[in-house]
Each structure stands twice: as C-alpha cells, then as structure tokens.
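Okay, so here's the structure we're looking at.
Missing here is one protein chain; the remaining ones are kept as they sit in the complex.
Residue numbering begins at 1 within each chain, and the chains themselves are lettered A and B in the order written.
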Amino acid sequence: MKELFPPKQVMGFVLSLTLTVVALSVYFLNMSFAVGMTVLLVTAFVQAGLQLVVFMHAGESEDKAAIYTNVYYGLALALITVFGTLLAMVWDM
Amino acid sequence: MKIDNSLPLEYSTEENRLKVLGFWIFLGAEIMLFATLFATYFTLFDRTAGGPTGAEIFEITPVLIETILLLTSSFTIGLGIHAMRLGNKKAMLSFFAITLLLGAGFLGFEIFEFVTYVHEGAGLQTSAFTSILLTTLGTHGAHVTLGLFWGLFIILQVKKRGLTPETANKSFIFSLYWHFLDVVWIFIFSFIYLKGMM
C-alpha cells in the first residue's frame, strides 16, 4: 500500500492545499488590493509550477528542453496578450 | 515497433515519445486559448451594464468545494500514473476511477453554480461581464466533460487490453490533460473568484 503513495506527490498535494489556504486569506482577511493581488499572483504561479514539475513530470524525458521552452514561451505570450490587451483597451483608453 | 525496455511503458516506443511531445505542444496552444479568455475577462469584468457584479453572485462555499475536488483529483491521477509505472493495474484503475468521480463531482457543482447564476439574473446575455464569465467557466467545464469521457474510454481500454505501450501512453497523456485543467482552474479560482470577492 505504501509504495502507492510516493512522498514527493503527497508533499506536493499538501503544499497545493496549503497554497489554496494562503490564497483564501485574501477573502477572509482584510487587505489592500495590491497586497491581495500579490498574494494571488504568487500562490497561483507557484501552484502552477508545482503541478508542472511534481505531477506532470515535465522534466523527465529527453525532450525536457523543448517542453520547458514551449511552456515558458506560451506563458510569456499569455502574459503579453493579457497585459497588452489591458493596456490598449482599458488602462490607456 | 521497437520497444525500449529501459524506459517506462509510456515512453517505450518512438511513436509514444512523439505523442507525449505533441501533447505538450498542444498544451502550449491551450495556454494561449485560456489566456485570450482571461484577457477578455479582465477587459470586460466591470462592464456589468446594470446587471449583477462578480461580488454579488460569487459564493465562496461551492467554489471552495470545486477547488478541493479538482485539486484532489489532480493528486489521484498522479497516483494513478505512479501505480501504472509500478505495473499495478488494479491500483491504477482505482485511482483513475476516483479521479473521474471527483471530476464528475466538480462538474455537478459547476452546473449547480450555473443554474444559480441564471436564477439570480446573470445569464449568458445579461451583460458583457456575464457573457465572458460564463464562457470562460463553460470552456473549462467543457474541457472537464470531455476529459470524463476520455478517461472512461481509457479505463475501458486498460481493462480490456492491459498495460501495453499504447494504453500506458494514452493514460499518461490523459494525466497531462487532467493536471493542466487543474492549473487552469487555479487561475480561475484566484483571478476570477477570489479577486472578484476581494
């Protein structure tokens, strides 16, 4: 039974629940928008990284470089799209 | 078909390695798909046109339950893949079944949430905000629904054909998809719900 629950994944799960609880603090505690957004940004991206490395085994195959390049490239373009759109459509309109 | 026994089953043939890499590239495309939805959401979220705002309709309880269901399912599918690598077919199938049940539970709560929104006057046509809210949640929900059928097909195939390079490869790719949906949900949870209720 024990070999079915590798410590790495169990730790990962515990950590992801913890991150969720930390993120929830923005709802239950009273904090400014800036602090709240910082908390959310940090917890969300750490959580995503956790899934990628611990659960999705992104780094295990010989295509590691291609896979990480692809994900980072996608992430960079995603951020550019989101913030570029906000800049052109909302903040600077 | 050349089978390389030094690697886990899901990587054991060249065809399998191609499929895993191809699926990662597809996930890159999915990142952009959801990024576009998020870009639209952030642009439109305060354009409620007299309709309900996020703070008015979001409720923490169902959202929190959905989050925990999905996080747990992401954990169990990870265990399923681990069991598969140990060659333990029975444990693997159990973990896959638990994953799909948790996924179905998530979907149930999401449907309940949608019905509540529509009752409260936040339908698809109400305002720009509700249009993009329901579309973003709906796109994620549609992915989960597709995943439930896909996972079911894989369980049936593993049951019938056993753990072969082919079925192991499918199972592994399915696990990538499922984890990815979890990642997307984290962003929905953080930047749509929690930010909206902050």
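Throughout what follows, a residue touches a chain if its C-beta (ideal position, glycine included) is under 8 Å from a C-beta of that chain, and two chains touch if they have at least 3 such contacts.
Keep this in mind: contacts and distances are computed from a predicted model.
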The complex's invisible chain, by UniProt name, from "Quinol oxidase subunit 1", "dihydrouracil dehydrogenase (NAD(+))", "Molybdopterin cofactor-binding domain-containing protein" or "Putrescine transport system permease protein": "Quinol oxidase subunit 1"
Contact with the hidden chain (one of A:M1, A:A34 or A:M93): A:M93
Touching the absent chain when the full complex is considered, from B:A29, B:I60 or B:L86: B:A29
Option touching the unshown chain, where B:L9, B:L44, B:V158 or B:I192 are the choices: B:L44
Residues from chain B at the interface with the omitted partner, ascending: 1, 14, 17-19, 21-22, 25-26, 28-30, 32-33, 35-37, 39-40, 43-44, 47-49, 51, 124-129, 131-132, 135, 149-150, 153-154, 157, 170
Touching residues (missing chain, whole complex) on chain A: 63, 66, 73-74, 76-77, 80-81, 84-85, 87-89, 92-93
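Quick note on the criterion: only the chains that are shown with their structure count from here on.
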Centre-to-centre distance between chain B and chain A (centres being mean Cα positions), rounded to whole Å: 15
In the complex with chain A, residue positions of chain B that touch it: 11, 17, 20-21, 24-25, 27-29, 31-32, 34-36, 38-40, 42-43, 60, 64, 67-68, 71-72, 74-75, 77-79, 82-83, 86, 88, 91, 175-176, 179-180, 182-183, 186-187, 189-191, 194-195, 197-198
Touching residues (chain side chain A, partner chain B) in the complex: 3-6, 9, 12-13, 16-17, 20, 23-24, 26-27, 31, 33, 36-37, 40-41, 43-44, 47-48, 51-52, 54-56, 58, 61-63, 66-67, 70-71, 73-75, 77-79, 81-82, 85-86, 89-90
